[in-house]
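Here's the structure, in structure tokens; my notes come after.
Apart from one protein chain that is not included, each protein chain of the complex appears where it belongs.
For reference, chains read A, B and C in written order, and residue numbers begin at 1 within each chain.
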Amino acid sequence: MTEQQEKGATEAIRVGVLGAHGRMGTEVCKAVDAAPDLELVASADQSDWLGDVSAAGAEVVVDFTTPDVVMDNLHWCVDQGIHAVVGTTGFTEQRLERVRGWLADKPGVGVVIAPNFGLGAVLMMQFATRAARYFESVEIVEQHHPRKLDAPSGTATHTARLIAAARAEAGLGPVPDATSDEVAGARGADIGGVRVHAVRATGLVAHQEVLFGATGETLTIRHDSYDRVSFMPGVLLAVRAVRARPGLTLGLDALLD
Amino acid sequence: MTEQQEKGATEAIRVGVLGAHGRMGTEVCKAVDAAPDLELVASADQSDWLGDVSAAGAEVVVDFTTPDVVMDNLHWCVDQGIHAVVGTTGFTEQRLERVRGWLADKPGVGVVIAPNFGLGAVLMMQFATRAARYFESVEIVEQHHPRKLDAPSGTATHTARLIAAARAEAGLGPVPDATSDEVAGARGADIGGVRVHAVRATGLVAHQEVLFGATGETLTIRHDSYDRVSFMPGVLLAVRAVRARPGLTLGLDALLD
Amino acid sequence: MTEQQEKGATEAIRVGVLGAHGRMGTEVCKAVDAAPDLELVASADQSDWLGDVSAAGAEVVVDFTTPDVVMDNLHWCVDQGIHAVVGTTGFTEQRLERVRGWLADKPGVGVVIAPNFGLGAVLMMQFATRAARYFESVEIVEQHHPRKLDAPSGTATHTARLIAAARAEAGLGPVPDATSDEVAGARGADIGGVRVHAVRATGLVAHQEVLFGATGETLTIRHDSYDRVSFMPGVLLAVRAVRARPGLTLGLDALLD
Partner (left out) sequence: MTEQQEKGATEAIRVGVLGAHGRMGTEVCKAVDAAPDLELVASADQSDWLGDVSAAGAEVVVDFTTPDVVMDNLHWCVDQGIHAVVGTTGFTEQRLERVRGWLADKPGVGVVIAPNFGLGAVLMMQFATRAARYFESVEIVEQHHPRKLDAPSGTATHTARLIAAARAEAGLGPVPDATSDEVAGARGADIGGVRVHAVRATGLVAHQEVLFGATGETLTIRHDSYDRVSFMPGVLLAVRAVRARPGLTLGLDALLD
């Protein structure tokens, strides 16, 4: 093996960040900078030229921008043969179809688009989906700060739907519940047959508990999130994985294992 | 001190049990029997004579019978100068007035009537009442087996009312909650301004959590009950205390400290 | 399709239980009896003839006996072409080899031997193993009644070893811990680099919590077991699966999915 090859084997992945001055982008820049196997070669924001990012030799771009610019960014990345990890929201099925079209012409390029880069939340949903078929009962209790507008949270609603689908597939009937005398609301919201309770209290940040019950035992999966830095391990995981996954990957799920 | 006095100082309390063959009564008999400072001198059920209980020299009677016979039992106990500890349900304000009337004629006799002999549950309610004034937010999550008919549980409703009263007394306003987009029921039942969530799942027995929140911290008081034997320490506490508490005592609360 | 075929398609699995009068065996008989797709055709204990079990047409035998008789039982089952689900303890690697030898001569017969039929516990260990590689920190807290002789529990020790192996495989270094001033024992037992804490308290039954931590978030997997009936769903799962799994299957794990 030549020296060049040896060096190449351990060379850091060259990363560019779009939306680098936003709340998430700032954290991404710090996280990339701190990772020994990654190198931050470009950090661009609104007024910057995308050309500078490719000029800097970025192999992977991380995009935490806004729905109005993310499609142009992505098109440009794919065109340039740069892999992309995208946390920006607003991806409709139509938008995803357009991305798939661009990628069809660039078979070596990978794009990961994920609505949630929190590894803990993603694992919680995976485990809950997997456990669902083995337990007669299941309920979700999510807990957030009182400034939150929606109840239940998007994550809780999504988890409930995944569980409901897994129960249906396993042929499970309705969750047993003899309640005949209820003060309105006590039994929570019904999301596809799964009861979801939303607790709001000062001091809380973002928490969720999925409780499974069978005769004589319960299994509880709980996720506590305190800070947006908790998304960084998921972003870095995607950065490291995207080069080996040509085409479009949706959600962090597919990258776990 | 004579030998007689010395013996007297450590003599076991002589206890009779009414409703001795019922589920609770059976446990009470076992618990009294196992306590070194108590002596089970009589255990009576439906067809037995109350006279046998006084003939056996009972100083304290424990009554876990039914609403239709408990008033006669109590009247007879007070008449005979026997102290009583009562776990039977169905005590209206009217019934309590009658008991007070009987006791007025027998100033040395004590009667303890308690709806809940679970020390853990009673302490949970005491602590929740006491903490209420110091926290901006509070919610209750109770968890029970799915055969339960009412939601929320009586204990949860009672706890919520105690908390609501303590908040009002301390001049606290409503619990903060910005929810504007709610799937019906997600935010639980509203009991006097306190949100209460009722979880039902196979495998659960009887559990309750009271969550208090202030900026940067939460305080949680949780009670898990698995078995009716958990009521026995409360019953024995009352048996030991009732002789020194003439008149009517309502609830285990007053006996703690 | 003839009536005979139609019936065959939905015919109940014919089950025999060995050790039918023991604590576990009694529960197994009840559970098989209650399952619409299973039929209890024989329940044998010490003095009973195994011949009666095959005479009754058992297709699957469940064995919760003792280490001194289980090998004879198993040998006989395999010989008769009866599938077996075994919860009896005491299987050394040597014993397992002998079972594999018997099965080699009967390629259609399946044997499932599992140390733990609790689905919740098995899933907890699966999920913990899977999450291990994604979190910098991990600790285990197990909680049991105070009559337990060993600390930590076998399940906690086993979970810690699974996690340690998964961390090693993922190239994770030691769990971060700056403790320099420790009262002996405060940081728990060290099982392969994973800290395990054993809580003992009256009122508890059998509980375990695995806590994973990364920057800004924690993921907790908790199992609460209250009763030996909690093992029945796992036993029934094995009974239903064993006919389609010739050879030796170790642990319930392999049957999930």
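The rule we apply is simple: contacts are C-beta pairs under 8 Å (C-beta built on N, C-alpha and C of every residue); 3 or more make two chains touch, one makes a residue touch a chain.
None of these values were measured; they are calculated from a predicted model.
Enquirer: Which residue from C:G87, C:G118 or C:G213 sits in contact with the chain not drawn here?
Expert: Answer from the full complex: C:G213 touches the omitted chain.
Enquirer: Considering the whole complex, which of C:A151, C:V229 or C:L256 touches the chain not shown?
Expert: Once the missing chain is taken into account, the touching residue is C:A151.
Enquirer: Could you tell which one of C:A44, C:A164, C:A198 or C:V235 touches the chain left off the display?
Expert: C:A198
Enquirer: Please give every residue of subunit C in contact with the chain that is not shown.
Expert: Counting over the whole complex, subunit C touches the hidden chain at residues 135-139, 141, 143, 146-152, 157, 175-191, 195-204, 211-218.
Enquirer: Touching the missing chain, which residues of subunit B?
Expert: Touching the chain left out of view, subunit B contributes residues 118-121, 123-124, 127, 130-131, 134-135, 212, 214-230, 232-233, 237, 256-257.
Enquirer: Residue-wise, where is subunit A in contact with the chain that is not depicted?
Expert: Residues of subunit A in touch with the missing chain: 203, 205, 224, 226, 230.
In the analysis below, only the chains that are shown with their structure count from here on.
Enquirer: Just by CA atoms, which chain is the most central one?
Expert: Most central by this criterion: C.
Enquirer: Report, in whole Å, the distance between the mean C-alpha point of subunit A and the mean C-alpha point of subunit C.
Expert: That gives a centre separation of 34 Å.
Enquirer: Counting in whole Å, what is the centre-to-centre distance of subunit A and subunit B, each centre being its mean C-alpha position?
Expert: From the centre of subunit A to the centre of subunit B is 49 Å.
Enquirer: How many angstrom between the C-alpha centroids of subunit C and subunit B?
Expert: 40
Enquirer: Show the residues in subunit A shared as contacts by 2 or more other chains, in ascending order.
Expert: 135, 212, 214-218
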